[in-house]
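Missing here: one protein chain of the complex. Every other protein chain is in place.
And then subunit A:
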Amino acid sequence: MKLLTHNMLASTVRGVSQGYPLGIAPGAVTEVHACDFSKEFLVHVFPKLEWSAFVSACASLSLPTMPAEVTPASWEDESFLRQMHHNLLEVHVQEGTLICPESGRQFPVSKGIPNMLLNEDEI
């Protein structure tokens, strides 16, 4: 699970109104898989991101810090763009636990795949 994917996931357990963003429990196992850098892709995907959720996810995984705000100057900052690319697309959470911020419900990540399936009594 990339942080790009994590950024889109939410807990929809019955009764939960703020199931976002999902916490990442300490001790997550990550792998890095290099992929082609593209500024255009980052520009394309940025409006779809919840930036603050991405910033806290990076912190949970002890990745290099992302700035709280992205300014027009950020898009000309090569080192920022490379770091954003790395954190968003190259770091994969292989094993770990995602946590609903409201209910505390845990969602396991196994072999890189988050299991967001709910039990019948949670729907």
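Keep this in mind: contacts are C-beta pairs under 8 Å (C-beta built on N, C-alpha and C of every residue); 3 or more make two chains touch, one makes a residue touch a chain; residues count from 1.
Basically, contacts and distances are computed from a predicted model.
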(message) When one chain of this assembly is omitted, its UniProt record names it as which of these: "Electron transfer flavoprotein subunit beta", "Protein preY, mitochondrial", "Os04g0353000 protein" or "Methyltransferase small domain-containing protein"?
(response) "Methyltransferase small domain-containing protein"
(request) Spell out, residue by residue, where the missing chain touches subunit A. (result) 1-2, 4-5, 8-12, 20, 33, 35-36, 38, 40-41, 44-45, 48, 50, 89, 111-120, 123
